[in-house]
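All protein chains but one are shown at their positions in the complex.
Which chain is which? They are A, B and C, in the order written, and residues in each are numbered from 1.
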Amino acid sequence: MPDFLMNLFTNYYETAAMILFGIGFTTLLTHRNLIKKIIGFNFMDAAIYLFLAAKGYIAGRLAPIIVDGNTDPSNYVNPIPTGLVLTGIVVSVSVTAFMLALTCRLYDRFHTLDIDEITHLVRKERD
Amino acid sequence: MRNKRFFSRLSDFVEYGSFREEEYTLSPSHKANIDTDTPENRWLTSVQHSERSAPVRLMDWLKLRGFEVFNNLYRIASVIICITLIAVLLSVVVFLPPFGSDDNPAVNEVVERYVSKTVEETGATNSVAGMISAYRGFDTLGEAHVLFVAACSVIVLLRVDPSERRRGRLVDPGMTGEDLDFEPNSDLILRKAAKLLVPLSFILGLYVILNGTTSPGGGFSGGALMGAGLILCSVAFGFGRTQRFFGDGMYHLVKTVCLASYALMMAYFIFMGANGFDDHVWLGVPGSIISGGLILPINIAVGLEVACTMYCFYALFRKGGL
Amino acid sequence: MTLFEGILLAFLIACAISVSVTRNLLASIIIFMSFSLIMSVLWLTLEAPDLAITEAAVGAGVTSLLFFATLKKIHAIKAEDAKSEEDESDEE
Partner (left out) sequence: MELVQNFPFLCIVFSLTCGVLCAVLKGRAAKILCLTWLTLTTAMSLAVLIFTLKSDSFYIYRMGKWNAPWGNEIRVGVLEALMATAFSGVMLLSLLGGMHHIFADCEPEKTNLYFTMCALLMSSLFALIYTNDLFTAYVFVEINTIASCALVMLKSSAKTLVATTRYLIMSLLGSGLFLLGIVILYGITGELLMESIAEKVRALFSTGEYSLPLTVIIGLFSVGLAVKSALFPFHSWLPDAHGSATASSSAILSGLVLKGYIIVLIKIFYRVFGLEVIMAKEISQFLFLFGVLAMICGSVGALRERDLKRMLAYSSVAQVGYIYVGIGLHSRLGLIAACVQILAHAVTKPMLFIAAGGFMDVSGGHKSMSAITGAGRRDPLGGIAFTVGALSMIGIPFFAGFVTKLELTQAALGSGNIAMVTALAAIAVSTLLNALYYVPAIFNIFSKNGQSDYKGLRVRYRADYALSCVAFVLLNIGFGAFSEYVVGAVRRGLELFGM
């Protein structure tokens, strides 16, 4: 097996995260259905968090909760990614709620979830 | 409108970033009508007789098949974007340090300090809690306000004025019943299960919040659990039940007090720390509930804020107000 | 690489792809829910229990509830049913 494929295999979490990011990004960018877009956004963010958490994982170590006063750093995994992802998850859920609320209002108004059609309708109203 | 085909679609797309399908689809009657001089027939005959020049034929063909071509191109383009993006990102992964090894660049003196000094410096045995609420407390303050700003935006979008809501119900209880009125609460299984689960999720949420300094969890996860309990309560027993102890005023009170006290605590902490004063915060006994100095009150404030924000989201989506 | 993690990761990707191709909105939301649950298991395997709790409560819990509330609000469930019935009858 070539070297670079080997690397992709070693970094399997990162590989999966990047594939997931690609799919999520594309769904958010090109899918026409608003709900699908929002789900795609959630996938995209989850992929980034997965990547970040994978960067903090160290094989054979435990979660960074100090037990029995054992503060030797070589016993625990990296706590920074966990903290950052925690922040990120809350950001994701906030944005998701906001976008879902927008979707509700748009559906109320236009009776469709297709963003292209909505854009078209509103453009027609203007003309 | 019919002859507005491929290029107009393309220009629409480039200019406005979107287009609409119906306008461009061929109607069945148009397809069936073979004898007339439609672009389709012209195209077919011109292919058969080769009497027209290639560009003209191409234009005709595009006029005819514009919608399908564009739709397919759009789909193909999105797949291409996806694959290109993934390829670029995977090429990065190839060069990254191996997963799970203990000598990757992320393991440095910052991590060592966070793990080895958390108990001593912040009083929390959960070093993640110590990190997000004390070491990098400023980020977390921002994060709590992201949730707040999202809640405000949802209120702007979905909140219906209470007086209007009441009026609407008086006029036609059946019509507004779907969204604006209370949930139907006839499901026996749901109610029985909720009787067990609602207290459980409250207790679990409280436990997670209070033990945020010593075990996994903290304000955000515990608050989300309590919020889920509130939502379940309203789903099973109707909004009337939850409204009795958690209305509009209560929500604003909890949210404001929590966020303002959080900001004040952080401001005190940052001000004292930055100016090199002693902040006189008792760190407590590491490992017990009362530990972590300011982390515990911060967790409680954040937890309550998250719980009521989550419930507020749900209530706004269901009936446009608390 | 353990087989377990490999399967979970593959499932994540399968979820992501199936959401963008499936036509039924309800199905895609349920897929999203299962995605969140798998994520929370993955957080555990990555030694991040804080994230596992948060993801289970926020991702699989509240976010999915919001999706369902939206779907209910826009009556898409009903519309989807009517549409799929039509599709089936068309196929027959």
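What we mean here is this: a contact is a pair of C-beta atoms (placed from the backbone, for glycine too) under 8 Å apart; a residue touches a chain by one contact, two chains touch by 3 or more.
These figures come from a predicted structure and were not determined experimentally.
**Q** Mind giving the shown chains that are in contact with the missing chain?
**A** Per the contact definition above, the missing chain touches A, B.
**Q** Which residue among A:A16, A:L34 or A:I89 touches the omitted chain?
**A** In the complete complex, the chain left out is touched by residue A:L34.
**Q** Decide which residue listed in B:V107, B:I209 or B:A307 touches the omitted chain of the complex.
**A** B:V107
**Q** Among B:S53, B:N72, B:T256 or B:S288, which residue is in contact with the omitted chain in the full complex?
**A** The single option touching the absent chain is B:T256.
**Q** By the contact criterion defined above, which parts of subunit B meet the unshown chain? Give residue numbers in ascending order.
**A** Here the touching residues of subunit B are 15-17, 88-89, 91-92, 95-97, 104-111, 113-114, 121, 134-139, 141-143, 145-146, 148-150, 152-153, 155-157, 159, 161, 252, 255-256, 259-260, 263-264, 266-267, 269-276, 279.
**Q** Tell me where the left-out chain touches subunit A, residue by residue.
**A** Residues in contact with the chain left out: 21, 24-25, 28-29, 34, 37, 41, 44-45, 48, 51-52, 55, 80-81, 84, 87-88, 91, 94-95, 98-99, 102-103, 105-106, 109-110, 115, 118-119, 122, 125-126.
Just so it is clear, only the chains that are shown with their structure count from here on.
**Q** Which of the two pairs, A-B or B-C, is linked by more C-beta contacts?
**A** A-B
**Q** Can you check how far apart subunit A and subunit B are, centre to centre, with Cα atoms defining each centre and the answer in Å?
**A** Going by mean C-alpha positions, subunit A sits 10 Å from subunit B.
**Q** Taking each chain's centre as the mean position of its Cα atoms, how many Å separate subunit B from subunit C?
**A** Between these chains, centre-to-centre, one finds 14 Å.
**Q** Hey, what residues on subunit C touch two or more of the other chains?
**A** Where subunit C meets two or more other chains at a single residue, that happens at 49-50, 54, 58, 62, 66, 69-70, 73.
**Q** Mark out which residues of subunit A touch at least two other chains, giving numbers and ranges.
**A** Answer for subunit A, listing residues that touch two or more other chains: 12-13, 19, 23, 26, 31, 54, 56-57, 61, 63-65, 81-82, 86, 89-90, 93, 97, 100, 104.
**Q** Spell out the residues on subunit B that touch subunit C in their complex, using ranges where they run on.
**A** 126, 128-129, 179, 208, 216-218, 220-221, 224-225, 227-228, 231, 310, 313-314, 317-318
**Q** Can you name the residues of subunit C that touch subunit A in the complex?
**A** Answer in residue numbers: 1, 5-6, 9-10, 12-13, 15-17, 19-20, 25, 28-29, 32, 35-36, 39, 42-43, 46-51, 54-55, 58-59, 62-63, 66-67, 69-71, 73-74, 76.
**Q** In the complex, go through subunit C and note every residue touching subunit B.
**A** For this pair, the touching residues of subunit C are 49-50, 52-54, 57-58, 61-62, 65-66, 69-70, 72-73.
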